[in-house]
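Please see the structure below; I have some questions.
Here the complex is missing a single protein chain, while all its other protein chains stay put.
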Amino acid sequence: MTGTPSPRYAYLGPEGTFTEAALRTLPEIARVDPIPLATVPAALDAVRNGEAEGAVVPIENSVEGAVSVTLDTLAGGHLVITREILLPVSFALLARPGTQLADCKRITTHPHSAAQCRRWLAAHLPQAEVMLASSNAVAAAAVAEPGSEFDAAIASPIAAEHYPLVALAEEIEDVRDAVTRFVLVARPGPLPSPTGSDKTSMVAFIRDDHPGALLEILEEFAVRGVNLTRIESRPTGDGLGRYCFSIDCEGHVAEARVGEALMGLRRVCADVRFLGSYPRADGARPNLRVGTTDADFESAASWLAQLKEGR
Amino acid sequence: MTGTPSPRYAYLGPEGTFTEAALRTLPEIARVDPIPLATVPAALDAVRNGEAEGAVVPIENSVEGAVSVTLDTLAGGHLVITREILLPVSFALLARPGTQLADCKRITTHPHSAAQCRRWLAAHLPQAEVMLASSNAVAAAAVAEPGSEFDAAIASPIAAEHYPLVALAEEIEDVRDAVTRFVLVARPGPLPSPTGSDKTSMVAFIRDDHPGALLEILEEFAVRGVNLTRIESRPTGDGLGRYCFSIDCEGHVAEARVGEALMGLRRVCADVRFLGSYPRADGARPNLRVGTTDADFESAASWLAQLKEGR
Amino acid sequence: MTGTPSPRYAYLGPEGTFTEAALRTLPEIARVDPIPLATVPAALDAVRNGEAEGAVVPIENSVEGAVSVTLDTLAGGHLVITREILLPVSFALLARPGTQLADCKRITTHPHSAAQCRRWLAAHLPQAEVMLASSNAVAAAAVAEPGSEFDAAIASPIAAEHYPLVALAEEIEDVRDAVTRFVLVARPGPLPSPTGSDKTSMVAFIRDDHPGALLEILEEFAVRGVNLTRIESRPTGDGLGRYCFSIDCEGHVAEARVGEALMGLRRVCADVRFLGSYPRADGARPNLRVGTTDADFESAASWLAQLKEGR
Partner (left out) sequence: MTGTPSPRYAYLGPEGTFTEAALRTLPEIARVDPIPLATVPAALDAVRNGEAEGAVVPIENSVEGAVSVTLDTLAGGHLVITREILLPVSFALLARPGTQLADCKRITTHPHSAAQCRRWLAAHLPQAEVMLASSNAVAAAAVAEPGSEFDAAIASPIAAEHYPLVALAEEIEDVRDAVTRFVLVARPGPLPSPTGSDKTSMVAFIRDDHPGALLEILEEFAVRGVNLTRIESRPTGDGLGRYCFSIDCEGHVAEARVGEALMGLRRVCADVRFLGSYPRADGARPNLRVGTTDADFESAASWLAQLKEGR
């Protein structure tokens, strides 16, 4: 008896990336078939076109900020976030066994990793040339190749498990306690149930470029007591100064205050793309303002129904 | 065959007041049985306790402002406004035939009328003593009494139709184009249908006396694109600086933007007393902001329903 | 040696009113020459035209709300408030000695007092006719006259000190703990120094009747962390729905946050009439929001000056 096939989860590969490490934290990982893909759009497209049931991609980094390509690809629609994953981020300088730190003349890594280790590099390897790679894992693989043109790679320590490399230095990031936020993305379907500690993500396209548009958007949330946890303006590509807003708010769309805020947003915006309601990785629960619980909304609705009927 | 009895409409009497003139403008007046009562609370209580089907009372004057006793009595509940009536207001100085202007030493009138003719009195009868009466019609009646202690009354010109008085001067009000707004009040029942040019009245009791309470109330309306046409703070009687707000807004509670604003108000306030949705006397139609029509609300609700179902 | 003449303080007379009682609480009362005048406008005009140095008038009552005539006369300009006085208010039913409660058929009093004893009258003297007087003291005087047409007056207990009357009932007000707020008004001159517990009063005339005008006004205060303690809309007399706003806020105009809020108000309004900064009678001190002290304003101004100079 063969059973159901394992669900396929695409992720930003190759093997050995932080994204793989994030994927490995999922509770269902034992029965998942992981598929490394070369880019975030490739991983998300695999879900869109049915080749995978889910995709894990990075969305936000506590040092570098939003991962633009993820936000922009999600804004394209037909996908929702069903979970978020927080992963502490730390970098190591990996080299072939026998290499000395002083030998490191050409270093390769992803641009974000280079940015996050800028000060360490300036202090310890001021003469080294940094060559960009499309991922840290690609960089590690390139160093591991026989006759490599590179002396070392900045990468996740776990890359050393996949390649014959050793760490010349660890925790070389300029900012300690860096965290990257990843999301598990799926095709639209039944939403995860509200847990009391949820987030809702969306993209709001403003109707036209009037100066007060952002203030209007924020007021739709504020008046219903819904706090935002992240807001990013992203260019729509239609000209300088034309933006959409990528927004995360506290709460689940099944909660009345969130649902009403989203409907308000939908009415004042040219378009709103819903990107999912899902449990928060940090388990934080919102401090609800008086008058914003589901019971408050129900009670107000009953009151309105009564007075409309003249009772 | 006897037919249905005429509906009884109480009004702020006695006969000859501006309120009677307002009552006379009602389209159903031919089949109404008018009942003059001595005070606004008496007229409204007659409706509350079933002695009358309706009551016409003044609520706002373009010179003196809100009629406090009406606002406060309506705030007591169990009544709704079903129509508003606008009446131009003009005053005459009425005296017994044969009286000369120079003879007028003691004048009687209602305090509001005295206030509205202050400058005319100062200019034309600077020495005259003004004695207050509970209504202009009472004042006119007092002047008409044989052996009256008064020489003249400031009253509506129509009071001269009820009493043997003549006008020594007309249009003596300091501010021309004064208008008084009256309301027809009934017990709660089926609301008048929306006409596209309606008003909704209510009283909002703030939860506690925090400084931003009024701003919060205004934002509940503003965020849904509902304009206010009047707002008055009124003491609740519980101490200086404790207020409720008497509010008129554009639109009908059956319209989505008004209904949602009222529910929002209900959630942020300690209490909200609904005082009716009714056609505007001036027929003005609101300039609806983009995204605030009933169709916009329905479309946003369908969208929300779909995304909650994962479609 | 004659010395300086005593300053004359007009007040809303006649003798025996609550206003006289308020005047008597002033610390400088021993060297003041009190002048009772018949109306609030008369008392304020006496200051305007130099006949008096000050005037004490009622401005707000915890039951009836604002004293419209005071607000409207102050809005006429050329006067500022220099002090506020809070006075507990209690009413007595005063009659000639020998009168029994059951004999009271005709009662006279000021309309506000009648309103505040409405329920007591309905319970104890349901058949009595209430005749309005221009003040409680006038009412008391009228009852005291030989052959008076009135049986009793509702007035301040202290009226019994001026007239040969006795109290048939005391504390007959419907709402206990009622307080009336009086103000001492003077011609513009050097302002009272800030005490850390001050109020500032003003009247704001909106530029035109746009729906968001009140919200704009409130935001000028809110953005600078200035709390309002009272706001009243008052008709300007130019037509229904045309208002000005009578406003009290926390703080002294010499404090930066209040000064900047007033300048902001001045810029968004058609006109602003400043009515004085003066110590609060209740001694309450504002809870200043972070960033709104005078030191914060000075520090921000130095910073701006530096960066404008390119330092």
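So that you can tell them apart, the chains are marked A, B and C in the order they are listed, and the count of residues begins at 1 in each.
In this text, a residue touches a chain if its C-beta (ideal position, glycine included) is under 8 Å from a C-beta of that chain, and two chains touch if they have at least 3 such contacts.
For clarity, every value in this text was computed on a predicted model and none was experimentally measured.
*Asks:* For the unseen chain, which displayed partners does it touch in the full complex?
*Replies:* A, C
*Asks:* Quick one: which of A:Leu26, A:Ala75, A:Leu218 or A:Ala301 touches the chain that's been left out?
*Replies:* In the full complex, the listed residue that touches the missing chain is A:Leu218.
*Asks:* In the full complex, which of A:Asn49, A:Ser193, A:Ser233 or A:Ser302 touches the chain missing from this view?
*Replies:* Going through A:Asn49, A:Ser193, A:Ser233 or A:Ser302 one by one, A:Ser233 is the residue touching the chain not shown.
*Asks:* Which one touches the absent chain: A:Pro41, A:Gly77 or A:Pro192?
*Replies:* A:Pro41
*Asks:* Residue-wise, where is subunit C in contact with the chain that is not depicted?
*Replies:* Residues 80, 188-191, 207, 219-220, 222-224, 253-254, 259-260, 262-264, 266-268, 272, 274, 290-292, 296-297, 299-301, 303-304, 307-311 of subunit C touch the chain that is not shown.
*Asks:* Touching the absent chain: which residues on subunit A qualify?
*Replies:* 41, 60-65, 68-69, 86, 111, 115, 118, 130-134, 175, 177-179, 181, 211-212, 214-215, 218-219, 222, 227-235, 237-242
Just so we're on the same page, only the chains that are shown with their structure count from here on.
*Asks:* Counting hops between chains that touch, how far apart are subunit A and subunit C?
*Replies:* Steps on the shortest route: 2.
*Asks:* So subunit A and subunit B are the same sequence; what rotation in degrees superposes their CA atoms, nearest 5?
*Replies:* Best-fit rotation on C-alpha atoms: 180 degrees.
*Asks:* Could you grab the centroid distance between subunit A and subunit C? Build each centroid from C-alpha atoms only and quote it in angstrom.
*Replies:* Distance between chain centres: 60 Å.
*Asks:* When the C-alpha atoms of subunit A and subunit B are each averaged to a single point, how far apart are the two points in Å?
*Replies:* 58
*Asks:* Which parts of subunit C, given as residue numbers and ranges, touch two or more other chains?
*Replies:* none
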